[in-house]
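All protein chains but one are shown at their positions in the complex.
Per-chain numbering from 1; labels A and B assigned in written order.
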Amino acid sequence: MKFAVIITLKKDVLDPQGKVVEHTLQSMGINSLKNLRQGKYIEIDLNETDEKKAHNIIEDMCKKLLVNLIIEEYKIKKI
Amino acid sequence: MNSSVIVFPGSNCDRDVATALTNLQFKNKMVWHKDSELPKSDLIVIPGGFSYGDYLRSGAIAAKSNILKEVIKAANSGCLVLGICNGFQILIETGLLRGALLRNKDLKFVSKDINLKIINNENKFCNKYKKNSIISLNIAHNEGNYFTQRDHLKELEDNNLIPFKYCDKEGSINENSNPNGSLNNIAGILNNKKNILGMMPHPERMVDNLISNSNGVELFTSILS
Partner (left out) sequence: MKITKEIIELHGLKSDEYSKIKLLMNREPNYLELGIFSAMWNEHCSYKSSKIHLKKLPVKNKNVIQGPGENAGVIDIGEGDAIVFKIESHNHPSFIEPYQGAATGVGGILRDVFTMGARPIALLNSIHFGDPSNKKTKNLLNGVVSGIGGYGNCIGIPTVAGETKFNNTYNENILVNAMAVGLVNKKKIFYSKAKGINKAVVYVGSKTGRDGIHGASMASAEFDENSEDKKPTVQVGDPFTEKLLMEACLELMKKDSIISIQDMGAAGLTSSSVEMAFKGGLGIELDLDKIPCREENMSPYEMMLSESQERMLIILEDGKENEARQIFKKWDLDFVVIGKTTDTKNLSLKFKNEVVATIPIEALSSKAPLYDRKWVKKKFDKKKINLKEHKKIKFDKAFFELISSPNHSNKQWVTEQYDQMVMGNTIERSGADAAIVKIHQKDKAIALTVDSSANYCKSHPLSGGKQIVCESWRNLISVGAKPIAITNCLNFGNPENPEVMGQFAENILGIKEACEFLDYPVVSGNVSFYNGTNNNNIYPTPVIGGVGLIKNLNKIKNHKFKKIDSHILIIGKTFGHLDQSAFINELYNIHDGMPPEINLLNEKNNGEMILKLIANENINSVHDISSGGIIIALAEMSISSQVGVKIQKPQKISNIFEYFFGEDQGRYLIEVEKNNLSKVEKKLRENNIYFENIGTTQKDYFELEKDLKINVKELYELNNKWYNKFNGLNS
């Protein structure tokens, strides 16, 4: 069973990278760009058939290692 | 000889290389990245540092700047271009040099003096070095792990486009003497026309025996000759 984890900085946390990328794109003429934040995307393949269990395992991975809960938040999606 | 050092927001070895160039009798100008005109130059240096904070990918944002269009034009018409550290990363992002610079194998920033073996000296940047001699320069980077496709690697090796490789004190080129995981211990590469050099080590930090050593001097004096 495959999952995607999308990790982004929490809403209020400064994202220096996103800020610079946003500014560069804007100065390249992309005027409709309003806001850009950068994050991480991780694909995980699990040997598990029960979706709920699998979800819990991924959740556990996020909390134990993948995500820095102090500054980041995450979403888990089945793919 | 006229040289130009390109300055991006976040460049931080611009002054160091300018000092080295001036002390070695180059007539040097600093060029701001927003400028659209390049002063007449025999040598263009893209210095080390963290242009745009290394955000997104090292060198990616600097490669899109105004002045780089001019640098590409000059390079294509044969002007000498030297990219050091972040400058090497920028040259790769512009496509002037091929390959990629990945995260160091240990996933850590590495700053130390390393040894280099001069593999090829038949180019404008290394002709003052003796072939197979060993020099010591300083490295300081996060992403210096050179990678390229197999056919390009063969081209680099076959056409003498690798001026130096990381080695140990005795000159052995092996995994133990590879500080960042680069393919074949590559520390720098030339383009096919040999007028563009990208290198991770910092020659401008090795121009004064009081401070470190003077192994970097020959790189600049090669260009002058």
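FYI, contacts are C-beta pairs under 8 Å (C-beta built on N, C-alpha and C of every residue); 3 or more make two chains touch, one makes a residue touch a chain.
Small disclaimer: the values here were computed from a predicted structure and weren't measured.
Mapped onto chain B, contacts with the missing chain fall at residues 9-13, 15-16, 19-20, 34, 48-50, 52-55, 108-112, 138, 140, 142, 202, 204-205, 207-208, 210-212. Of the residues in chain A, those that touch the hidden partner chain are 9-16, 19-20, 23, 68, 70-71.
Convention: only the chains that are shown with their structure count from here on.
Chain contact summary for the complex, chain B toward chain A: residues 52-53, 55-56, 61, 64. Across the interface of their complex, chain B is touched by residues 16-17, 20-21, 24, 28, 38 of chain A.
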